[in-house]
Structure formats: structure tokens, C-alpha cells
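Data block below; observations after.
Here the complex is missing one protein chain, while the rest keep their positions.
Read from first to last, the chains carry the letters A and B; within each, the first residue is number 1.
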Amino acid sequence: MKKPSGHHFDQIFFYFLRLSGWSLVIVLLFMMGSIFWMSLPTFKNSGLGFFVSQNWDVFKEDFGAWPFIYGTVVSSFVSLLLAVPVSIGVALFINELAPRWIAKPIGFFVEMLAAIPSIVFGLWGLYVLVPFLRDYVQPGLSLVFGWLPFFSGPPIGVGMMAASVVLAIMITPTISSICREVFASIPHSTREAALGLGATRWECLKLAVLKSSFPGILGATLLGLGRALGETMAVTMVIGNVAQVKASLFAPAQTMASLLANEYAEANSDAHLSALTAIGLCLFIIAIIMSLLAQLVVDRFHKKVHGR
Amino acid sequence: MKLDLSFYDKKRSLKNSFALGLVGFLAILGSFPFLAVTFYVLMKGFSALDWAFITQLPKPPGEDGGGVGHAILGSFLIVSVASLIGIPWGLSIGIFMSEVKKKTPLFRILRFVLDVLVSVPSIVVGICVYVSVVVYMKAFSGFAGSLALSILMIPIIARSSEEIFKLIPDHIREAGLALGIPRWKVILKILLPGCKGALITGLMLAVARAAGETAPLLFTALSNQYWSADLTKPMASLPVQIYNFAISGFENHQRQAWAGSFVLVMFVMVLNLVTRFILRDKNHGSRN
Partner (left out) sequence: MKQVVEVKGVSAWFGSLHVLKEVSFSVHENEVVALIGPSGCGKSTLIRCLNRLHEEVQDAKISGQVFLEGQNIYGPNVDAVTIRRRVGMVFQKPNPFPGLSIFDNVAIGLKLAGVHNKAILQERVEECLMKAALWGEVKDKLKNPGLSLSGGQQQRLCIARALAVSPPVLLMDEPTSALDPLSTASIEELIAQLKKTVTIIIVTHNMQQAARISDKTAFMLNGELVEYGRTTEIFTQPRMEQTERYITGRFG
């Protein structure tokens, strides 16, 4: 015997759930639609030249995105160079090598890094990291590697290098936690097989752990990259915010996100607002592509390891 | 045929020690920033913290004293309203994702939408709310800030609640249905109370995340310098206030930026640690 009232409420309940789902879809579409609408004039005016032009002149209303694309790509890339080895080291150490009494605190420290708000990293970066880089790291680097274009110019602290280091710190917990999941999904007996063959500890890690989790590490790196590309506050506070393209990592620069944080609230002209929104749209699309790519790579890894 | 395989042993063992040492060094390097950041926040923040800091308004540049009481109130209001919007919305989407078994088009679309929303940089959410709310209302407002934060919270809450509901074994649902209880009652009266603890931890993490966000508030809620509880007007918030203080260049403001960071870090850390304890208790319970 079915209670008709219960069945009735079931329908209402699931109708409500579907409604909440559709409304989120509509919100996202509306957001994308209005951001696209707002940036349309810029693309109409400059076309694809918008992406390659180096000028950013608010008064002449001449807008080009290249310095910000460059700043975003380079700061993210350098941060990956720093964060990926450290993250893999953290994950290997915690999962495979360290005794529990030391693995636990290190795991805790790295995980909690993810909980600290971006603005706090910015404050710390501006008043602790920047002076440290300016007084110790950058003079040292230019002394030894000064002949390389990356380490030329005066050590001023704020700039591409400070942004990259802060970003690296902020994406390390993301990358290392995914690496840890990936390593943990490799069966224990694969490691024992390597040890049983007479592999040293390191050879075992290389053979049984690192080699087979390469796609997973790649996925983790892409997710970290996605986070680094869109990170705003901490970068804004340490990168110096100068729209220029310089090879030196000591020079100030600007990223797409830090440009938005700096200028959006004060943009008065429609053309300026439209150009800024267009940059936001680019950031949006890049973030979507990064996350889908990462998802794809990680999913394929899981299929490869778990389903034969 | 016998091969002598002990030829490279010494070299291999050296390489092994070197590589393992490097891994250990990287791990220590990775855990160092947390210590450095919390050390400075505790040291510089705690000394600048006093009663006036959480009860008074900021003093003009150059004057000593003052506080960020209005920003704490603003953060509280903005995050509360964001939670009022985001929690029920995210939760019902999470329930939809786990309890509606058929792979309907909506299910697939939502999977994609959640993936997109979770990875969108928070500043982009701020822009979206600016162009779709602030522009139409012709004013910055605390409410627009709440909306931006709630959009950041929804995918986090939806994902965590979906995972939690999926952990409940199917036979519990079937046991409820077999008793003649309608599905909506099984979900709300049997499943929901059963995973309340885990759900709350997910909600707390989402709230902690939202409370620390700065970028989406910069051009939605903007900021102001006075006490205000009017959500239709620009509203101060702690993260934005820290940002304004940090880049102001006055020593008193910088001190207060550290104090504000101290409050923010404490809030976020306490929420995170509490959720850890709740989850750990739960794990211990289910193992026995």
C-alpha cells in the first residue's frame, strides 16, 4: 500500500532539488553571459591584437593584454619550478620514508598551509619575504648568476621573483596532497617487488612509485598551475604592479589577476572596464581549461592503475 | 652463465643516500613556510592586538590606536548572509548529486558546472557579480559581496555533501524504503541525521574559506570607514581592511594589518582544527 501523500511530497521534494540545480546552471550562464557581453566592445575594437599588444594606457584608451599574460604565465611557471619538486619531496617523504612521529607534523604543516587566507600570505610576503629576497637572496644570485638575463638588474625585492615564491608556497599543499593520494593508490606489493629484486630504497621509489604515478603527478601539477594562474591578493601585494615585459625575475611585473585587483574598482570609462572584463574572461576560460585537463589526466591515471 | 652483479653496489648505495637525503631536505623545506608565516603572524599580530582593535573604528593615518570593529562586524554580516544563501543551495545540490541515481542531463551539466565553479579564480567571481549585480543596482553593496562569497561556497559544499551522502551504504536507504517511508523522509529524517557531523565539518570549512577571501569583495562590497549594518551600502570586511592597511605605508596601519591577520588566521585555524577533531572522533567510532 503506497501512501499517496508521501508520494506526492516525494515529487515536490525532488522538484525542489532539481530547481536548485537548474538555478545554479542559470546563475553560471548569466555570469558568463554578462562578463562576455561586457568584454565584447574590447574584442570588437582590437580583435586578436588585444592579446599581443604591449600598451596599457588608460587615458588614451589603448589596451593590450600581453604584459599581463606574460606576467601570469611566467610567475606561474617559475612557481611550478619551485613547488613541484618540493611537493613531490613532501609527498614521498610523508608517504614512503618518514617514521610516523615526523611524518605527521610535516603533513600537518603542509596541509594547514592551504587554510591560511591569501591576504595573509600577501602581508607576510610584503613585509618578511620581500626584504629577505632583496637583502640576501637577490644580491647572492646576481653575484653568481648575474650574467644570466633572469638574474640581472638591481635587487629591489618586489617583483616577479617574490610573486613566484609566494605562489609556490601557496600551491605546494594542493600539489602535494594530490601526489600523496596518487602514491597511496599504488599497491604495496609493487614496492615490495622492487625491494625483493634488490633495489635500493631510492631505486624502489623511482621504479615502483614515481614511474607509475607520472600521469597523476602531471594532473596535480596542472591543478596547481590552475590555482597559481588565478591567485590574486598575495601576488598583487608583492609583484610591484608595473605593466612591463622584462626577462629579469628581479623586475616588477603584473599578472592578469593583480591588474584586476588594482584597477577594477576604480575603472571609470566604459572602454577601460570592458578591457578589464575581457581579461577576466580570459582568466575564466584558462581556469576552466586547466581544471578540465587536470581532471582528464587524473581520471586516465586512475583507470590505468585500477582498471586493467 | 653467471654474472657478477655486485660491481656497482658502492655507487648505488651512495646515490641512494644522496637521493633520500634530498627528499628529506625538500620535505623540511616544504613545511618551513607554514612555520615562518604563523610565527610572524603570531609575533607581530599578537603584540598589536588590544580591546580597542576589535571595538573601535580606524584612526586617520598618522594617529595611534583605533581598530577595525566595523570590519569585523562587516565580515560577520557578509559571511552570515553568504552562508544563508550558500548552505541550503549547496546542500540541496549535493543531495541531488548523490540521491538521484539516474544520469539525467541535469546531473551531467551540474557535474561540469561544479567542476568549473570550483576552479574559477575568486577574483573572476567578483567580476561576474560586479557586471551582473553591482552594475544593475548601480551601487557597491554588502549584499553583492555576500552573493560573490556564496557562489564560492556552493561548489565546495555541494561536493563535500555529495561525497558524504555517497558514503552511506545503499542498504540503509533500502531499509527505510522497505518500511514504507517515502524517499524524501528517508533522506531528511534517516540519512541526514546520520551524517550530520561530517556535513557540519564540510560546512565549516566552506565558511572558513569564505571568511578569508579578499579578492571577490574588492569591487562588490568595496569597503567603508564607519559602523554600518546596511547590506545595501558598501561594507567593510576584515580581509579588505587588512589589504588597505597593508598597502597604506603608515606604521600604525601596518601593525593593525598584522593584528587583523592574527584574528583571521586564528578564526580559520580554529575552524580547521575543530573539523579535524570531529572527523577523527568519527573515524575512531566507526572502526570499532
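We take it that contacts are C-beta pairs under 8 Å (C-beta built on N, C-alpha and C of every residue); 3 or more make two chains touch, one makes a residue touch a chain.
All values derive from a computational prediction rather than experimental measurement.
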item: Residue in contact with the excluded chain [from A:49, A:154 or A:196]; value: A:196
item: Option from A:170, A:208, A:228 or A:286 whose C-beta touches the chain left out; value: A:208
item: Touching the absent chain when the full complex is considered, from B:12, B:59 or B:233; value: B:12
item: Residues of subunit A in contact with the chain not shown; value: 99-100, 186-187, 189-190, 192-200, 203, 207-208, 211-212, 214, 304-305, 308
item: Contact footprint on subunit B, counting only the chain that is left out; value: 1-3, 5-9, 11-13
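Assume only the chains that are shown with their structure count from here on.
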item: Subunit B - residues contacting subunit A, complex; value: 5, 12-13, 15-16, 19-20, 22-31, 33-38, 40-41, 89, 92-93, 95-96, 99-100, 106, 109-110, 113, 115-132, 135, 151, 154, 180-185, 187, 208, 211-215, 218-219, 222, 239, 242-243, 246-247, 254, 257-258, 261, 264-265, 268-269, 272
item: Touch list for subunit A against partner subunit B, complex; value: 1, 3, 6-7, 9-10, 12-14, 16-18, 20-25, 27-28, 30-32, 34-35, 37-38, 85-90, 92-94, 97-98, 105-106, 109-110, 112-113, 115-124, 126-128, 169, 172, 176, 198, 200-203, 205, 226, 229-233, 237, 257, 260-261, 264-265, 276-277, 280, 283-284, 287-288, 290-292, 295
